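Below you'll find the structure, written out as C-alpha cells, and then a few comments.
Only one protein chain is missing from this complex, and each of the others stays in its spot.
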Amino acid sequence: MSAVLLIAIPILAAFISIIVKKWSPYMLLFVSFGLVILLGYLPFEIITIGGFSAPYGISLVVDNYSYTALYVVNVLFFLVAIINVCNYKKLGTILLVSLAGLNGLMLTGDLFNLFVFLEISGISAYIITTTNKKPLATFNYLVAGTVGSILYLLGLIILYNMFGTLNMQDMAVRIAASGATDIEVALPFLLMFIGIGVEAKLLPFNSWVKGILGHSNKLTGPMIAGVYAAASLFVFGRLLTEVFVISDTFMLIISVILAFSILAGEAMAYSSTKVREILLFSSIAQAGIAVLIFVSGFTGYAVLFISLNGFSKVVLFLIINHATEVVGSDEVIDLKGLFVNNKLVGASFTATVLSLLGLPLFAGFFVKMGILSQLFSSGDYVFPAIILLSSVVEGVYFVKLLTKLWYKEDNLPQVKFELPLVYLVVVISLLLVVFGLYFEPLHEQALVLVNHVKGVIL
Amino acid sequence: MKNFLSLVLVLALGGMIILSLQNNQYFTAYGEVDITKRVSESYIDRDVNGGTQAVEFGVANNLESGPANIVTAIVADYRSFDTLGEVTVLFVSSLGVALLLASGKQKRLDLHFHPNFMLRVGSRALFGIILMTGIFVIVHGHLTPGGGFPGGTMIASSILLLYLADDNFRTKVKSFKTLESIAGSLYVIIGLVGLFAFDYFLVNFLDNGILGELFSAGIVPIVYALIGLKVGSEISGIIDNFLTEEVA
Partner (left out) sequence: MLLYAAIILMMLGLYGILTQRNIIKIIISLNILEIGLNIFIISIGFVNGGVAPIFTGQNNLGSIGFVDPLPQALVLTAIVIGVGTTALGLALAKKIYAKYGTFEIDDMKGAE
C-alpha cells in the first residue's frame, strides 16, 4: 500500500461526509482506526506523486523518522477522537480533514507542500478551537497562525529565489553545493523558524496559547497540546535535520530563544494557580526542550521525548479538562482532593506526571538520562544545565499540584470519570511504567533513528 | 508606547530583510532571474521525465504534460497534489464558516431595500453573462490565463450578484453542498484511479493530445472543471452563510 492513502482516504471521506452528515462521526472513527492499521503495512520508500520525480514533482518520504511520527500522531489522534466523538458530532468532517493535514505534515518531502498542509491542519485547528466558545481567543490564534505561516512562506520563497528548488533534499543538496555560508541562509532560516515556532508554541511567538489551552475542553486540550504539538515539533525536526544544518552563529540566537522559552515557561507554570495553565506553560517549556534536543543533533532522543510528551499531555489534559467541565473551575483550590474518590485516575495522573518529570521507573527517565548523558559526552554543559534546572522547577510545582489533588478534606469535588476515559488513561500510564522497566525496545528504536538521520544529513 | 515599540520592531524586521536581501550574492535581484538554474525550466521544456520532443505550439503531440498554459501545467499536473490540498483548505474553511454562522434555520438578512423591475431584469441578464464567462474561463483553463479557481470565483460572483440585487433571493444551499461533495470526491477518485491502475497518485493517465488544442492535456481540463465547480459552490455557500441570519 502507498502512503498517499494516509492523506487521500481522510480527504475523500471528508468530501463524502458532507452529504451524509449523520455518518461523519462514524466515518471519522472508522477512517482513523483504519489508518492506524494501515500504518503497519507501510513500506519505507519515497513516493512520487503524479509520476514526476523529485525535485520536479511532489514526493512523500516514508523513512524511520516519518514512520515513527506517523504512528505517534495517528494513534494519539484516534484516542482523542474516540473519547470525544459522541460529544462533538458536528466536527466529524473537520477532524477528518485535520487528520489528513497532520499526516501530510509528517509525510511530505516538499517545502511548499508542507506549507499547504500547515494551512490545512492550521485552519482545521482554528475550527476545532471554536468549541471552546471563546471566539476572541480563536481569532487571536487565527491571526497568530496566519502570520506564522506567511513568514514561513516568505522564507521559503527567498530560498527558492536563491537555490531554485522546493524539494527538501534537493534544497539541502543545492545549499551544500553552492557553498553558501550560514549567514547567507540566515534570513530565510530564521523566518521559517519563527513561522513554525508559532505553531510549536515557542515562547516569543506563542501569545495565542493561553487563550486557547487556558479555556480548553476535552477535545481541544488533548488535540492542541498533544496531537498538534507533537506534529509541529516533528515538522521542526524534519526541517532542522534534513534541510538546515545549524552552525555556531545560528546556535547562539536559537539557544537564547529556546532557553528563554524553557525557563520562562517553567517560571510561569510555577507562579500559576490554575491547573490548565500549569499544564500549558509546562508544555511550552517542553516544546523548547524538544527543539533544543533537535538542534543539538540527537534526533532519536528528540523523537522519543516528543512521543512520550504527546501521550502524557493527552492523559493530563483529558483528566483535568474533564474535571474542569464538571466542577466549572480550574483553580487548584477548587479541584483540591480530586483524586481521593478517583484513585485509579489519580494513580494514572501521578504516574504520567512522574514520567514527564523523568523519575526512575518511568519511561521519561531513560529519555532524559539518555539526552543528558549524550549532551555531557559531547562536551556541552549549558544545555544540560538548562534541562536540569527546568526539571527541578517542574518537579517542585508538579509535586505541589499532586499533593493538593490528593489532599483529603471534607468538601471533595464530586467528579465522575466515564469508563472509556478511565481505560484510556490507565492503559497509557501503564505503558509508561512498562516501558520504564523494559526500556530496551525504545532505546533500540532511538539508536536506529539516530543512525538514520546521520546517513541523510549533509 | 505599544505603537512605538511595534513601529521599531517592524522597521527593524523590514530593514533586516531588505538589507540582507541586498547584500546576498545568491539572491537574484528583480528581473535578473536565470530560469535555467531553477526547476521551472523543466516545466517549460516538459523534460522532467526525459522527454526530448521540441515543445511547439500546435505541433507537439502527447508531451509529458499537455496544457499550453505553463502555470496550469504546474498547478493541475506537475504539482497537482498542492492543488488538492488547496481545494481542501477552501473546503474546510467554508465548512468552518457554516459551522460558526449557520446553526439552525436561516433566513435572509434584511437589506432594507426592494429591487425595482430594471434591477431585477438587469441582474438576471448579467447573471447569465457572468456565469458563461466563468464557464468559459474554466473550460479554457489549460490554454489561456484562468482556470478552475478564477472561473469558480466568477460563478460565485454571479450568485453574489443575485443575492445583492434581491433581498428575498436564496439559493438551494443543500444542492450546492451535494455538488461540492461530488466534485471533490471525483477529484480524489481520479487520483486514486491513477494510483491503482497506473502506479502514481494523480497521474495524468489520458492522452495529452496536441499542445494548444481545446481537447488536449488529458485529465487537466477535467480536474480543472471539477475544481471550478467545487470552488464556485463553496464560495457561493460562504456568501449564503454571510447574507443570512438565524430565525429568531
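Labels for the chains are A and B, by order of writing; each one numbers its residues from 1.
Criterion: a residue touches a chain if its C-beta (ideal position, glycine included) is under 8 Å from a C-beta of that chain, and two chains touch if they have at least 3 such contacts.
Quick caveat, the model's predicted, so the values are computed rather than measured.
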Task = Name every shown chain in contact with the chain that has been left out of the document.
result = A, B
Task = Based on the whole complex, identify which of B:N3, B:Q25 or B:N116 touches the chain you can't see.
result = B:N3
Message = With the missing chain put back, one of A:F78, A:Y160, A:F193 or A:F435 would touch it. Which one?
response = A:Y160
Ask   = What chain B residues would touch the chain not displayed?
value = 2-3, 6-7, 9-11, 13-14, 17-18, 21, 29-33, 35, 38-40, 43-46, 54-58, 68-71, 73-75, 79, 82-83, 85-86, 89-90, 92-94, 96-97, 100-101, 143-145, 149, 211-212, 231, 235, 238, 241-242
Remark   = Contact residues on chain A toward the hidden chain run 112, 116, 119, 123, 126-127, 130, 134-139, 142-143, 146-147, 150, 153-154, 157, 160-161, 166, 211
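Keep this in mind: only the chains that are shown with their structure count from here on.
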Centroid spacing, where centroids are CA-atom means, of chain A and chain B in whole angstrom = 32
Inquiry  = Give the list of chain B residues in touch with chain A in this complex.
reply    = 16-17, 20-21, 24-28, 33, 37-40, 42-43, 48-49, 64, 77-82, 84-86, 88-89, 91-93, 95-96, 99-100, 177-178, 180-181, 184-185, 188-189, 191-192, 194-195, 198-204
Request  = Mind listing the chain A positions that touch chain B in their complex?
outcome  = 2, 4-5, 8, 11-12, 14-16, 18-19, 47-53, 55-58, 90-91, 93-94, 97-98, 100-101, 104, 112-113, 116-117, 119-120, 123-124, 126-127, 130, 158, 160-167, 170, 178, 180, 184, 186-187
